[in-house]
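Right, one structure below, let's go through it.
With one protein chain removed, the remaining protein chains of the complex are shown where they sit.
Right, chain A next:
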Amino acid sequence: MNLSSSSKSPGSIGNAHEAAHRDPAVVIFGFWVFMMSDLIFFGVVFAIYITMVGATAGGPGPKELFDFGSLFAQTMLLLTSSLTVGIATVTMRHERSRASFLFWVVITLLLGIGFLTLELYDFSEMASKGGVPSRSGYLSAFFGLVPLHGLHVTFGCLWMLVLIAQVFTMGMGQVVKLRFLRLALFWHFLDLIWIGIFSIVYFGGWVYG
């Protein structure tokens, strides 16, 4: 029931340095709650997208715009990056060398940047075929949702850069480790969202649009 005190014996209640907000369990739980809220955010935008499939107003639709070759590559990049961020977590947990940890983080970062590059390339291809958000409700919904995920990935990349800097300036202490654990959770979460985007936005849009 009461997790904040379960880690301490009843005798040591009110002991020194028991500032609750540094308890890892609290920090991680807080991040889960945040992701829950973010999930609702995405969920609502997904719902809007679903209602707007077909509202192309005579403009280009999924069949004209989507490039599944590039999408397959993006999916592979993102899925692999989930794997590498997992490996980084494991190296951190097992207190492997800082170099191997950083190696996996940098690989993840590169994969993320690769994903974003391809995504931007896709958007520019779509734009060249007239697929811009001002063209129709459908395209507005598309560009409301997919770049939202892209922004999250961008934010994750920035976070990774900051953490790499902090590994050097602050060392691999508990603070940095906890931050990395949350980043890893966030990264997996974005992967899941991407699977939703792939199946609903791209595949579903292609089938029903």
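One rule holds for everything that comes next: a contact is a pair of C-beta atoms (placed from the backbone, for glycine too) under 8 Å apart; a residue touches a chain by one contact, two chains touch by 3 or more; residues count from 1.
The rule we apply is simple: contacts and distances are computed from a predicted model.
Q: Quick one: find the hidden chain's UniProt protein name among "Pyruvate dehydrogenase E1 component subunit alpha", "Cbb3-type cytochrome c oxidase subunit I", "Multiple sugar transport system permease protein" or "ABC transporter ATP-binding protein".
A: Answer from the UniProt record of the missing subunit chain: "Cbb3-type cytochrome c oxidase subunit I".
Q: Which one, A:M52, A:M160 or A:I193, makes contact with the chain that was left out?
A: A:M52
Q: In the complete assembly, which of A:Y138, A:F186 or A:Y202 touches the absent chain?
A: Once the missing chain is taken into account, the touching residue is A:Y138.
Q: On chain A, what residues meet the omitted chain?
A: Counting over the whole complex, chain A touches the hidden chain at residues 1-5, 10, 13-23, 25-26, 29-30, 33-34, 36-38, 40-41, 44-45, 48, 51-52, 55-57, 59, 133-141, 143-144, 162, 166, 169-170, 179.
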